[in-house]
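I have a structure here, written as structure tokens, and I will follow up with some questions on it.
Our next item is chain A:
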Amino acid sequence: MLNIDFIVYALLVTANAGVIIGLSYLLGWPRRSRVKNEPYESGIAPTGPAHVRTSIPYYLVGIAFILFDVEVLFLYTYGIVMYRLEWDGFFKAMLFLFFVFSGLVYIWLRGGLMWRHLSSKVSAKASSSQS
Partner candidate 1 sequence: MGHYQPLLPDLILAMGATFILLLGPLRDSQNLRDFLRWISLGLVAATAATLVWVNHGMATPYPLVGEGWLTTAPLHTAFAVVFLATIAWTILASTVPDEDAGEWYSMLLFLGTGMIILARAANLAAVFLGLEVLSISLYILIAFRYSKRSSLRGGIMYLLLAGFASGFLLFGMALIYAVFGTLQIAEIRTLALATDMGPMAKVGFGLLLVGVGFKLAAVPFHMWTPEVYESSPGTVTGLIASSSKGAMLAAFIPFLFLLETHWSIIWLFAALSMVGGNLLGLREIRVKRILAYSSIAHIGYVLTGYLAGDTLSANAAFLPSITGVNAVFFYVVAYAASILGAFAALGYIQGERDLTLRDLRGVGRRNPVLAFCLLIFVWSLAGLPPAVGFFGKIYLFSAAINAGYFWLPLIGLLGSAIGIYYYLRIIVHLFMMPADASDPKVHASTLQEWVMLGSAVAVIALGLFPETIFSFLRAF
Partner candidate 2 sequence: MTLLLSLLLIPLLGTALVGLSGWVDRNFARVATLIIMIVDLAVAIILMARTSGGPVQVIHPWIPSFGVSFNLYVDGLSALLILLTTFIGVIAVIISWNEIKEKVTSFHIWMLLLQTGILIVFMARDMMLFYFGWELMLVPMFFLIGVWGHEEKLYSAIKFFLFTFTGSIFMLLALLYVYFQHAAQTGVLTFDLTQLLQTELSATAQTWVFLGLFVGFAVKVPIFPLHTWLPDAHTQAPTAGSLILAGLLLKTGVYGIMRITIPMAPAAAVYFTPWIIGLALIGIFYGALAAYPQRDFKRLVAYSSIAHLGFVILGVFVGNAAGYQGAVLQMVNHGLATGALFLIGGMLQQRTHTRLFEMFGGLWRQMPVLGGFLLFFCFASLGIPGTGNFIGELYVMGGAFTYHPLVGALTVFGILFAAAYSLRIFLATMHGPETTAFKNLPDASPRETLALGTLVAALVAIGFFPNLVTGPLYYPPDLSVPQSGRATTPAMVMPVETGTPSPVLAPTSPPLHTYLLPMNSNQLSDQRFDIASLSPDQQEVR
């Protein structure tokens, strides 16, 4: 059995991509200038060295935030069907929350939320591993 829909879809996608690329190639023409070669066209002109040190705890807390943020997302979907799922669903949601909460406790116990302590510890570790 030949799946016509699939082939038509695939052809359409390919054709669409081809048309867009081809049109931009035909309609535009390259202009080279100093401004054009800058990393961010019409943005802020880059200054200073590229290797800027950023605080590592910033990333850690940022990642922790994203993780919990994403996980809490599931609770929205649960909230919609909460009454239909009854107590069984409630237990499962609680189980889910238990694992999420354990993650928070772990970060806490590990000192992942202590900004000052963390930055000194991380930098100590980094310097020791370099040696």
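Regarding candidate selection, all candidates are chains of the complex that A comes from, given by their letters.
Everything below uses one rule, namely that a residue touches a chain if its C-beta (ideal position, glycine included) is under 8 Å from a C-beta of that chain, and two chains touch if they have at least 3 such contacts; residues count from 1.
The structure displayed is predicted, hence computed values, not measured ones.
Trainee: All of 1 or 2 sit in the same complex as chain A; which one actually touches it?
Mentor: Only one candidate touches chain A in this complex, namely 1.
Trainee: Quick one: which bits of chain A touch candidate 1 in the complex? Just the residue numbers, please.
Mentor: Chain A reaches candidate 1 through residues 1-3, 6-7, 91, 95, 98-99, 102, 105-106, 109-111, 125, 128-129.
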